[in-house]
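For this depiction, one protein chain was excluded, whereas all remaining protein chains were kept in their positions.
Each chain carries a letter (A and B) given by its place in the written order, and its residues are counted from 1.
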Amino acid sequence: MMSDRTRYTVVRMAALLCGLAIAIILPRTVLINPYIELVLKYIGINMVLTVSLNLVNGYMGEFSVGHAGFMAVGAYTSAVLTLFFIPPEWEMWCFPLSILAGGAVSAVAGVLLAFPSFRTRGDYLAIVTLAFNMIIKSALENMPAVGGPRGLTGIHKLTTLAWVYVAVVASVWIVRNFVNSNLGRGVTAIRDDESVAGLVGVNSRRAKVAVFALSAFLAGVAGALFAHEIQFINPRSFTLIKSTEMLVMVYLGGVASIGGSLLGATVYTLLLEGLRPTLQILGISQEWRQVVAPLMLILLMIFRPRGIMGMREFRLFKPRDERRGKPVKEAEP
Amino acid sequence: MKRLLLLVPLVATIALLSSCKPATEGGAPPPKTTGDTLLIGLNTELTGSIPVVGRSCRNAAELAVKDLNDAGGLEVGGRKFKVELMVEDNEDKAESATAAAQKLVASGVLAMIGPNASRNAIPASEVAESAKVPMISPWSTNPKLTVGARDGKPKQYVYRACFTDEFQAAADAKFVLNYLKSKRPAILFDVSSEANKGQAEVFKKTLEAGGTPPVAFETYTSGDKDFSSQLSRIVAAKADSLFLPNYYSEVPMQVKQARRLGYTGPIMGSDAWSNTEILKLSAGALEGQYFTMHYAPDRATPLCKDFMTKYKAAYQQDPDDVAALTYDAFGLLFEAIRTAGVVDRMALGDALRNTKSFEGVTGRMQFKGTGDPVKSAVVLQVKGGKFVYHDTVNP
Partner (left out) sequence: MTIQLLLQQSFNALQLGSVYALIALGYTMVYGILTMINFAHGDIFTVSCYLALWFSSLFLAIWAGSPPALVFAATVVCAMLSTAAIAVIIERLAYKPLRQAPRVSAVITALGVGLLIENTMVAIPGIGPEPRVIPNLLSGTDLQIGGITLSMAQLLTIVVSAVAMIILDAIVRKTRVGIAMRAISWDSRIVPLMGVPIDRIISITFALGAAVAAVGGTMFGMAYQMDPYMGIRIGWWAFISAVVGGIGNIRGAMLGGFVLGFVEILTPTVLRSSSYRDMVAFGLLLLLLVFRPTGILGRPAAQKI
């Protein structure tokens, strides 16, 4: 007889696999067309990006404004791998490796960024991350081997809705487990008060390195998926503008909340895409689309500053012991 | 035990996913013809870093469609159709250009015009090609647009209405060598913009082939406002001609600073100069200089004059080259639809590719089985504060 716990796990697995099946089958039906499929993929990629940035900005309380740099590293690494090093027949099988490689290289970059964060905080760290973003963009522009400012064309379209789904599920799973682990709780302790956290035994250096590495990894994965979807990347895709978009999604959804990140990404992507036909129907020129997004952000910040989800979380993402109604286990005497 | 439980679905997932091919079929819905209206899509840069281009493009598109509808519409195989324009903003971002193209395809357009900037046009062209929906870019001069990235073969559904960078830059170089008789040419270009960089490189190659390598090959990055170091080096190299294949919003500053630093020779430009705003911004500093463009407003054919008058009346400003090329892209499209005789994208593609001669606002165009037209360029001079025709360069 299965214990509650095992049954619970099995049910969740089954649900996730159903989702996967839908992700595989749906694009082949007539229910959605390539445009809708594209929007769904964008939502997914944005979800991974938002979750990754929320790790640094939400859970750790820092202010990273250069995350597009990590995305760029991941995108370019995986694109270079599939373009130059993987023979075409093996592409589909090696795609997950290419994505992981992109994430890994990005994680190394993240670790590099962790070092300045030991000494600086807040606004100064913001500049460091911005500088980092610009250095990466500038470096890419000066590398003719990866196309320089012209970028890389001809990347094969390997990103399917299924892969995006897997990436989203994996990101959520990783982050949820990280945040509720000892190291992860140390991270939120650092956010609340770094000195006190040190006093209770949190190794802040280790925590910071872990967070930056993980965050960069996820952003790199998103970048890899992005590159293999639009089939063309250039340094201009990864500037401050992209970083700002990521910030908007994080704060829209709510800091320190996985559910918030998913929500923020979805709402933002849908809002911008949904405004296309809406403005057309209303006869308003398309330029105003770009005005609506920041306006909504401002209104949201004034009336609901913590974002849609605030610091709350969907029940699904909390550890079982912490959900309302379940008594916390007392320590054995 | 728990580990194994997790591992099995994981492996199964990866196996399942790897054996799935990504959906490569375009699956574009057939072109919409409800109510005797044909839908044409416009994918343009209304916001982003080149909104001027997007605006001109949209103005010209609306004018072209309006003219056609006022004249009774499009006659295809005996039936008359009105044309409806569907405008999408690609925000000057590659991912939005792709999304806009996909949206247009999903909405059932017969064909798409735009994007204009090569960095947006190239990704959008992948969508067009795989969905088998004809796409004409009015302004993109990057050779990679019409060529398949992997197989190097010409794309079947992607066209442009302008000449390519290679043709233009080679023409510029020959002008500088033969007409300006330059012995010590210099170049200052934007290394972070593919069009500028491509043109500068072809220019340099043509110069070297002609036996006169450049004495200075200076670069800057988009957004720079100060070029004194590069220009000082150019002056120090005693250059006697300066090629500035740069966007009209940057050239005035470059020219003013060059003069201030002591450069006295002639200056050559490319089609990126062709917006009359450049005259306002440079306040006379460009008097007497040359550049290549897609058409000469003062040598205008009656067709061109007619277009310029109508554009000015509707939008209170002179049309720039983006506007003229967009107008021609539509003209080309309409003509090809008529020739094809049926509302069918493949037939349309064939008709476009084999256009023997289309007389547009920007001159005569001929397509020889690929997406690149055979077209002449004109060299214009800034005289008396206006663009004045100087010479024609034929391919």
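Just so it is clear, contacts are C-beta pairs under 8 Å (C-beta built on N, C-alpha and C of every residue); 3 or more make two chains touch, one makes a residue touch a chain.
Since this is a predicted model, take the numbers as computed values, not measurements.
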Chains still shown that are in contact with the chain withheld from the display: A, B
Contact with the hidden chain (one of B:G41, B:P252, B:G331 or B:G349): B:P252
Touching residue (missing chain; options A:I32, A:A104 or A:I127): A:I127
Interface residues of chain B (partner: the chain not displayed): 47, 49-52, 55, 191-192, 219-221, 223-226, 228-230, 232-233, 236, 249, 252-253, 260-262, 277, 280-281, 283
Where the unshown chain meets chain A, residue by residue: 57, 63, 116, 119-120, 123-124, 126-128, 130-132, 134-135, 137-139, 141-142, 195-196, 240-241, 244, 247-248, 251, 255, 285, 287-288, 290-291, 293-295, 297-298, 301-302, 305-306
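Please note the rule applied: only the chains that are shown with their structure count from here on.
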For chain A paired with chain B, centre-to-centre distance based on mean C-alpha positions, whole Å: 35
Complex contact set, residues of chain B against chain A: 2, 5, 9, 13-14, 16-24, 26-29, 46-47, 51, 86-89, 91, 93-95, 98-100, 102-103, 105-106, 119, 122-123, 126, 131, 144, 149-150, 191-194, 197-198, 221
Chain A residues within the chain B interface of the complex: 6, 9, 13, 16-17, 20, 24, 27-28, 33-39, 42, 92-93, 95-96, 141, 148-151, 153-154, 156-160, 162-163, 166, 226, 229-237, 241, 273, 276, 280, 285-287, 289-290
